[in-house]
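Missing here: one protein chain of the complex. Every other protein chain is in place.
Up next is chain A:
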Amino acid sequence: MKTAVVVFPGSNCDRDLAVALEGVTGTKPIMVWHRETELPVGLGLIAVPGGFSYGDYLRSGALAARSPIMRAVADKAAGGMPVFGVCNGFQVLTEAGLLPGALMRNAGLDFVCRDVALTVDNSQSAFTSRYAAGETIKVPVAHHDGNYVADQETLDRLEGEGRVAFRYGEEVNGSARRIAGILNDAGNVLGMMPHPERRIEGAHGGTDGRRLFEGLLEIAG
């Protein structure tokens, strides 16, 4: 499967994602700089990495969401291509309007950097098909602005439509309804604060993140 990783000034998990994607798909992802206006053809996945794009100026992800490449990402997402945003990538996708809600400063104000328990809320999506519904996995988080906020109506809709992909199994950052990752209405865009790309090999202390990428590979055929 051919994949692309979007790179902004200040991205710092782009290499982690690239290594994870190459390890699972066997093909080196194409790194796409934010100034590009087009994505390579024939992609099976666009990944938006973690980091501190544009130094988190204005709001986390706000400036990256308005960069030229994101228009191309939005077009591909509208066409049904899987788009996966991790951490700052999740913030970018909400700022770009590809996912609802916003990510605010952690409730405890601290930067939270540790392994957390996640429960898989929806195991039917393209991203979670290799997990069992209700399964608990362990994946690290490393963020300052991971406090998911949306109005009650949006939260109810996300839950009602099975669009909460992952939920924290413990209190982490004050997120509404302990939401850790959400899907768009078509199910082809996932944003999540935890880092599955950092749980790919045994040396990482676990491989719970690997199945997310394997599931996508399986669907791409």
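Please note the rule applied: a residue touches a chain if its C-beta (ideal position, glycine included) is under 8 Å from a C-beta of that chain, and two chains touch if they have at least 3 such contacts; residues count from 1.
The working rule: contacts and distances are computed from a predicted model.
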| item | value |
| --- | --- |
| Protein name (UniProt record) of the chain left out of view, among "Cytochrome c nitrite reductase subunit NrfD", "siroheme decarboxylase", "Transport permease protein" or "Phosphoribosylformylglycinamidine synthase subunit PurS" | "Phosphoribosylformylglycinamidine synthase subunit PurS" |
| Which of A:5, A:150, A:179 or A:192 contacts the chain that the document leaves out | A:150 |
| Candidate in contact with the missing chain, chosen from A:74, A:104, A:117 or A:142 | A:104 |
| In chain A, positions touching the absent partner | 58-59, 62, 66, 94-95, 100-102, 104-109, 147, 149-150, 174 |
